[in-house]
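Take this structure first; my questions come after.
Certain chains of the assembly are absent from this excerpt, and the rest are unmoved.
Each chain gets a letter, A and B, in the order it is written, and its residues are counted from 1.
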Amino acid sequence: MFFHIKELQYNAKPDRPDPVYAKKLQEVLGGQFGEISVMMQYLFQGWNCRGEQKYRDMLLDIGTEEMAHVEMLATMIAQLLDGAPANVQEEAAKDPVIHSVLGGMNPQHVIVSGLGVTPTDSVGYPWNSRYIIASGNMLADFRANLNAESQGRLQVVRLYESTTDKGVRDMLSFLIARDTMHQNQWMAAIEELEASQKPIVPSTFPQDLEKQEVSYSFMNFSQGEESRNGRWASGPSMDGQAQFEYIHEPKAMGQIPVLGQAPAYIHNSPIPGVPAPAANQPESHFVHS
Amino acid sequence: MFFHIKELQYNAKPDRPDPVYAKKLQEVLGGQFGEISVMMQYLFQGWNCRGEQKYRDMLLDIGTEEMAHVEMLATMIAQLLDGAPANVQEEAAKDPVIHSVLGGMNPQHVIVSGLGVTPTDSVGYPWNSRYIIASGNMLADFRANLNAESQGRLQVVRLYESTTDKGVRDMLSFLIARDTMHQNQWMAAIEELEASQKPIVPSTFPQDLEKQEVSYSFMNFSQGEESRNGRWASGPSMDGQAQFEYIHEPKAMGQIPVLGQAPAYIHNSPIPGVPAPAANQPESHFVHS
């Protein structure tokens, strides 16, 4: 259950309206790595958590904080849209700056939301839940979270660089700091989990069931060998189980596929001279070399 | 530029058709963390790479390999669909096993693709490019890649557990092994980058511009303090810059938002007794506390 506090977690007060910047700022609200994404990702991971309660509690703590970030950004964007020029007189229409402001705005900020925030990104694309993951495996998910906070902080920094409004920068400096914490947090949680299990997700799958001859090989699928000069191409593997190996010219290990014909009732392309398998007598045609 | 070799990278030969399993296997082809996602993610990261050529080469090597994985899965799914029962006689319609096979299949495997693979996931949802990221910042992106390989290996393992077909399991054991390598690979590349820059992405943003008093605080936004018992709540931060701090009762630091009224030409809700700002005389109403 949740409870709402009227004050924002931190200030959201722009120096002045800027509807073109409002459009850009939508990215970190409703984009792939915006605050809605991390809020929903952490809440769903928390609700699905079948592990120790400390993880569930931690996930719901941070998910609840991210809701406050959504609220701050929403409030900021609404204010950046204050008084946006939707009603243009003939004269104004000749002013190229007004023209470019109008051209640079998200038209839905006028037509659809009436100078309010929208749950979309900087090109107006709606947020959707395929952005998030809650897999039931915490090590996998915490890596997703570390990525989300890395992409998120990067985007906020780029937006910080794109404005000189002191009020906006003040709010962003808070979000950047929280992302510093959250990157630290997920690195800490990952370290803790990797200490109690193997680093390869999922750690519970018996490694002798995998095709181990290719478990530590870097395969060079291109001309040239620049890719040989990385930590991933030689030396001990990161899981401490083997040595990295560099395969200069990887070889195909599989068959040339030859698919059988489909039954007649599928009406695929007829092959001249070859009757399709009779309807209702499906005959498997997959070919083993 | 690319070149195609007819042999598959590894065998893709099921023991027998299984159209219900074919539907499930689509997840790791065309799902959020399927092979199309990693193929496209690595290729786009490679094409956008403005860093050292060894990274570009490595990204394109692995992106090219993932295309071979898409091809293996596509070939496997087409064979699992061989002879699927689309044409049902009256009698057969009474057989509950046939009924449940039909009910469990993806109907588009018959109607749309004629017993072929589709570029969709296990519920038939189409692959879309919002699944991938190529941000221009390699440390951020390699964390995305480590996550993708972790989620991907987890999903393939769950699919391995969901079948007893030896041919399918043979192919999956290959993909699982490659995911072992690829998790190792991204861990290695991350370690290399973290050694030459700070671990917080982006490392180039001056930390004195962020709101540093909240850069290392875990905030407890719920009743109870189970979340205090993690590595993230005390001790040195992972970036070595400070100590983690646990905030028992985080306080609001911002204003209570009061938005100004919109100009009359927006036609938002009228407020009784308060005239809207006149059209063409937009007056900013955002409120600074």
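By our rule, contacts are C-beta pairs under 8 Å (C-beta built on N, C-alpha and C of every residue); 3 or more make two chains touch, one makes a residue touch a chain.
Fair warning: this is a prediction, and the values are worked out from it, not measured in the lab.
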Give the total number of copies in the whole complex, keeping in mind that only 2 of the identical chains are shown in place. 6
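What we mean here is this: only the chains that are shown with their structure count from here on.
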When subunit A is superposed on subunit B by its C-alpha atoms, the rotation angle in degrees, nearest 5: 180
Determine the centre-to-centre distance between subunit A and subunit B, using the mean Cα coordinates as centres, and give it in whole Å. 6
